[in-house]
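Shown here: the complex without one of its protein chains, the others still in place.
Each chain gets a letter, A and B, in the order it is written, and its residues are counted from 1.
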Amino acid sequence: MTHRTRIIAGLSLLVGAVSACSNPSETTAADPTAEAPRVLTLYSSRHYDSDKTLYAMFEEATGATLDVREAGASQLLETMKAEGDQSPADIVLAADAGSLWRFKDAGLTQALNSDTLNALVPANYRAADGHWYGVSRRMRGIAYDPNRWTADDLAQWPMLAAEDKAGEICVRSSSNIYNLSLMGELIHRLGSEAAQDWATAIVANMARNPQGGDTDQIRAIAAGECSIAIVNHYYWVRLGASDSAADQQVAASTAFLFPEFSDGSGSHVNITGAAITATADDLALAEEFLAFLLTETGQTYLTTETKELPLIAGAPLPDGVDALPSFTPSDTALDIYGQNQAEAQRLFDLAGWN
Amino acid sequence: MPSIHSLIAENIGRSYGDVVAVANASLSLHPGEVTALIGPSGSGKTTFLRLLAGMERPDTGEIRSGQTVLASPGRHVPIETRKIGLVFQDFALFPHMSVLQNVMFGLRELAKSDRVRAAEKWLDQLGLTHRRDAYPHHLSGGEQQRTAIARALAPQPVAILLDEPFSGLDPSMRDRVREVALSAIRAAGVPALMVTHDANEALVHADRIAVIEQGSILQSGAPETVYRHPVSLAVARALGPVHPLEATDLPREWQDTLDRRSDTFWYRPEAIKLGSGIELIVKGSQLAGPVTELALALNTSAEIFAACQPGTPLTPGDRVSATIEPSLVFDFQSKSI
Partner (left out) sequence: MPRWMPSVSAIPPAVMIGLVGLPVFAAIYAGLVAGDGATWAHILENRLTPYTLTTLATLILAAIMMLGLAVPAAWMISQHDFPGRAFFSWALILPLAMPGYVMAYAWADLMGVAGPLQSQIRAVTGLTAREYWFPNLFTVPGLAFVLASTLFPYVYITARAAFSMQSLATLDAARSLGARPLDLFWRVALPVAMPAILGGLCLALMEAAADYGAADFLGIQTLGVGIVRSWTSFGEPNTAARLALMLIALAAILLVTARLYQGQKGLHQTSTQWRTPGRTQLPRPIAVAATLLCAMILIICFVAPVLRLLWLASQSATRTVDLAPLIKSTLALGVLGTSGAFIAALIFTLAAKRTQTMKLATRLIAAAGYAAPGAVLGLGALFILRETGQALTGGIAITLLIWIYISRFTSAGVEPMQAALDRLPRNLDNAARSLGSKGVRQFFAVDFPLIAPGAFAAGLILFVEILKELPATLMLRPFGWDTLAVKAHAYATDERLAQATLPSLLIVFAGLAPVLLLSWRLSQTERA
């Protein structure tokens, strides 16, 4: 212990009333096989009560202890950077492939080449090198005013750039990861130049400056401020499943669809996924946890409150998503989103998308 | 210059709930005269001044400037339009304004250049020209006082009211400031009322004195008159010490000089003159500022008090000769009948 660390440790005693000073992952590392409880530390960017139920079920099933720390994904990332090799985190659970890519890019993850998981998760929904695995799907699509447009008017992303959409589009700011990932796939499919043109045209067609979250964009359609909103599907589903009559009305007065990039390209898919951290010791337990998330039970609890879509074929759908149209998922490898992230932000900036 | 009228209060009264602050008070303030309003604490001095100024409304009576009614039960000219100048004990200068700006404050009706000229005239008159651009917190107490007076006089008020104007000043500068201030007020020719609790100040510096007690003006008149002919014990006490003297204790020689109508006389210490007359024994001697107070034995039980020049020191047991000056001996019972 260095002199400085001793000061810090001394301070924690001074302030007192802090009992749990031990590092959970260290204790498990010491003796993973003995009867001492196995501990898995989960850093999650999700905060849903249904997740807590799921974690409890995992603890019940395995006898392991799950320590969960919830925070925004970017904060978890920086926290792990700050913690360095002292980080207690074993698994990171984060929404958006682009977000998981950042963890990998920062060297905070390790490969878990699990045949079990590889069999469960389609290849494009996991990192090729095994650094992260998707566990549920989230789709960025568009909500629209069905009195104004038919599904055919909006069937492909490039159609949003057409002049007849001038003053009709609501969308949130470009720094949002969902937009960056969507742009990532556009770059992949159309090339940078066309993607930038597309973004420029969207900016020209915006009904207002980007503001608020996805839900705000859908509400703006219902209120008549615009007729097209680029949003993730679950925000629309949640409005329809809301307790509030006003929210239900918003959902009822709008329609949803999953545009393709070109004929037969399939629709933009994103995931909530899990990455195994570089500091994780009990890889077997981590793998067990991920596999658990991909069971039918896991899929149910991951999606019931969030209104995401299950990743495993045949898993039951959460209430309310039956209002969504059917779609063909794109086969783009989600690794692409992360790789194109910086370029996406650059193109957004050039297009003047705030 | 507009013609200046007397400021007249007639039978004005003001109560706060059950507490009567001013009752049936009447007083006339004449142009060019400084009237001192004197009375003990709680006598209603300040309320009376506030009524005149328009800060309070009288319940009864009337306040006039000449023939113009300023306040009556049916009419109230508010302070803003009453045009009565006020000078406060703490000067109440506007801290964010220079001396010149303070004096110009009330001159809004004039053009800017006229305002400056008019204010400068007052600064000159009160000897403040060199402090024209100074701010109040840089001024001495006397300078603040003179600024306050210039400010009150500048808008040519119908009267000026001063609330204990000199009590906040250092005694060493008080006389000089008072002289400059009062002469400026007299020169302005407006009626002036100066509230004070300093009898000496009232007697020496005022043109008239009004004594107030329990909300009523007991007596008003020239200082000499009020001092020498108080209408009541209260008035007499307000202007200086008086002592009781039982008629039965009077030496025979003195009884003849006094017009004896009641059992108790009241005399001022300076009524007892030393040098001639009957011989009395000194019982005690006490230096009291510019005079010495002597206690003299009249007989075995009674003493009288005399004020004399502190010449040769007298000690108990010494003998002195004394006469009594009848004009400074008061016999209130007869007058109150």
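Rule of thumb we're sticking to: contacts are C-beta pairs under 8 Å (C-beta built on N, C-alpha and C of every residue); 3 or more make two chains touch, one makes a residue touch a chain.
Predicted model only: the values in this text are computed from it and were never measured.
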Exercise for review: Write down which of A:40, A:77 or A:334 is the residue touching the left-out chain.
Suggested key: A:77
Study note, to complete from the structure: Of A:61, A:166 or A:223, the residue that touches the missing chain is A:223
Practice item. Name, in rising order, the residues on subunit A that touch the hidden chain in the full complex. Key: 2, 4-5, 7-9, 11-12, 14-15, 17-23, 47, 49, 67-72, 74-75, 77-79, 81-84, 86-88, 106, 167, 173, 175, 207-216, 219-220, 222-225, 235, 243-244, 246, 250
Exercise for review: Tell me where the left-out chain touches subunit B, residue by residue.
Suggested key: 53-55, 78-86, 88-96, 105-106, 108, 135-137, 144, 148, 151-152, 155, 157
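Throughout what follows, only the chains that are shown with their structure count from here on.
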Review point. Taking each chain's centre as its mean C-alpha position, how far apart are subunit A and subunit B in Å?
Key: 89
